[in-house]
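What you see is the complex with one protein chain gone and the rest in place.
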Amino acid sequence: MNRKLVEVRNLKKYFPIRGGVFSKKIGDVKAVDDITFDIREGEIFGLVGESGCGKSTTGRTILNLCPPTAGSVVFAGQTIFDVAENTYINKAKMQKLRRNMQIIFQDPFASLDPRMSVGAIISEGLVKHKLATRREALERAKELLELCGIRYDNVMKYPHEFSGGQRQRISIARSLALNPQFIIGDEPIAALDVSIQAQVLTLLQDLKEKMNLTYLFISHDLGVIRYFCDRIAVMYLGSFVEVGTSEELFNNPLNPYTQVLLSAMPVADIRDRRKRIILQGDVPDPANPPSGCKFHTRCPYAQKRCSQDEPVEKRISETHQVRCHLVD
Amino acid sequence: MGVPISQTNRRLEQGLSPWSIALTRLKRNRMALIALGVLIFLVLIAIFAPFITPYSRDEITMENKFQPPGNGHLLGTDDLGRDVFTRLIYGSRASLSVGLVATSISMILGVTLGAIAGYYGGMADNIIMRIVDIFMCFPFFLMAIVMAAILGPSIYTVMAVSGFLSWPILARIVRAEILSIKEREFIEAARALGLKSADIIVSHILPNTLAVIIVYVTLGIAGGILGEAGLSYLGLGVKQPQPSWGNMLAAAQSFRSLIKHPWLWVPPGILIFITVLSINIFGDGLRDALDPKLKR
Partner (left out) sequence: MGTLLRVRNLITSFNTSEGQVVAVNGVDIDIKEGRVLGVVGESGCGKSVTSLSIMRLLPKSNGIIAAGIIEYNGQDIVQLSEAEMRNIRGNEIAMIFQEPMTALNPVLPVGEQIGEALEIHQSLTLKSRENRLRCIELLKMVGIPRAEEIVDEYPHQLSGGMRQRVMIAIALSCHPRLLIADEPTTALDVTIQAQVLDLIRQLKKQLGMAIMFITHDLGVIAEMADDVIVMYAGKIVEEADTYTLFTNPRHPYTQGLLASRPDKMKRDEKLHCIRGMVPSPLDMPPGCAFAPRCDHCLPACYQAMPRLKDIEPNHRIRCWLAEQGCNN
């Protein structure tokens, strides 16, 4: 097995809710609530869950784009933060480390500065980190554009002159400019059309091979996650309910929530007429999560103890872990 | 890792930057262009005033007072026999420069403080915004009159007063704009690239607020000119013998002149009207041209 690239331990991220006249803290939104996982080099790790389950916040916290509440993240042996030991990486080191870890965002219309040319956008990192002169960086930008499937002579154009799919390619080119090892894709294809989704997904696969990348792939689309990712974590209200390889999770889903997600996924296959599990009710408010197992309010198999005790993680295999009282 | 690029010398396709798009759109807006033409014309007149008129600005010829237009005096003469047309074009110097200087003061204060409040937030934001709130509680003219009374009426007082009283609005606009840009994903992408805060402000945030600043500064000049006119009319602004459109209007304070000598106050009134209208039309044109919702 490859060495661990990202080690996340007991990560928590709470957003304070403020209210009243003096903006006093009146509670927390537990966006990420105690998650632990590793990503190995060359792996594609998938995070799947419904909106508000904390999957995007997880990505941003790992990249140190928002301050953590608790836990630690180690990237390639370098501790980014460890809240318990009160160690935080210093600013200069972090800026250097950022070259190795990048992020691709969901909305290709918001993630590119509208007033910069594509060449300037892609070469910005190289220039600001003083890794190349402006001229060299622009040459590199042209190479990266071609690599991402856009003709290099578009380098002087502006973002508004491209379609959503092309912008996402530009976004990917920018993230590759600093030769990173690790890329977080935060729903990178969710805003694209079906045929363009396939193109971008294929591009991400090719780039992974060519540049030895490791991905953390965040998505709500189970079909894409199953196909694209090696290992997958299913998130519900800030916690992992099940982690496993793509095969384990999809052939043998153990947590009822995973089963529900799978059965709710619409599949473009007329012969596949599965019996659906239709959940009752909505996702609970993350500011006020249910006691015990957070899923018990909607779980079709909930028992009495589910509302009382929080389930502990059970190891099914080396790679497959689940949190559910019903799994023995 | 190297990707071969075909060695053919394909010319790079030049993109349309948001600025050049704005320019094309502005060129299509006929009203704004006419307004701009009028403004340029007025500025040129102000600059070349001595070459346009044969009279000197303060030349008094008492025997010629209250001459109606014609007779060698295009717009007649005033109560001291000075040529009204001459004073009008010299007056544009005072009026326009008050507009420009006052707006510059308000721009420097407003943009700096608004940017600090917007980008850093927290305590700085709180303090600056409370100052803004306090400033916005005072009625403009009352404050201006008090300040002019303390500092003594002069053109510099007018500049300072309108400058210091109009920055809070700009500060608010800049702050709001920065707050919204700060939340956009490209700022987060820049942070993920490891850029320093200063780099992010200079190369991403300011260029994206520039459009809004330009529009409000343009419209602010109109406010400055109106402020000058109001204060000078009340005798608290530009002092005689230096002419300004505002203190020329003051002729209308005398009932006799209001009825019998309309050439004393109608021309400066019309010029103020035309100038402010042109600035507003041009400013609106700029706003439309710079609209960030770029058409795809």
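In this document, chain identifiers A and B correspond to the written order of the chains, with residue numbering beginning at 1 in each.
Criterion: a residue touches a chain if its C-beta (ideal position, glycine included) is under 8 Å from a C-beta of that chain, and two chains touch if they have at least 3 such contacts.
Just so it is clear, the structure is predicted and the values come from calculations on it, not from any experiment.
Participant: Tell me which residue among A:Ala92, A:Ala268 or A:Val312 touches the hidden chain in the full complex.
Facilitator: In the complete complex, the chain left out is touched by residue A:Ala268.
Participant: Which one touches the absent chain: A:Ser72, A:Gln197 or A:Gln321?
Facilitator: Counting the whole complex, the residue in contact with the absent chain is A:Gln197.
Participant: Which of A:Ser163, A:Gln303 or A:Ser317 touches the chain that is not shown?
Facilitator: Within the whole complex, the residue contacting the unshown chain is A:Ser163.
Participant: Which one, A:Lys96, A:Arg151 or A:Arg276, makes contact with the chain that was left out?
Facilitator: A:Arg276
Participant: Spell out the interface residues on subunit A facing the chain that's missing from view.
Facilitator: Per the touch rule, subunit A residues meeting the hidden chain are 50-51, 163, 165-166, 193-199, 201-202, 205, 220, 222-224, 226-228, 246-247, 260-261, 263-271, 276, 278-279, 281-283, 298.
The criterion applied here is as follows: only the chains that are shown with their structure count from here on.
Participant: Provide the C-alpha centroid distance between subunit A and subunit B, rounded to the nearest whole angstrom.
Facilitator: Chain centres of subunit A and subunit B, defined by C-alpha means, are spaced 48 Å apart.
Participant: Would you mind writing out the residues of subunit A in touch with subunit B in their complex?
Facilitator: Those in contact with subunit B are residues 60, 63, 65, 94-99, 101-103, 105, 107, 110-118, 124-125, 128-129, 142-144, 146-147, 152-158, 160-161, 171, 174, 178-179, 210-211.
Participant: Enumerate the contact residues on subunit B facing subunit A in the complex.
Facilitator: For this pair, the touching residues of subunit B are 1-3, 5, 10-19, 184-186, 188-196, 199, 203-204, 207-208, 292, 294, 296.
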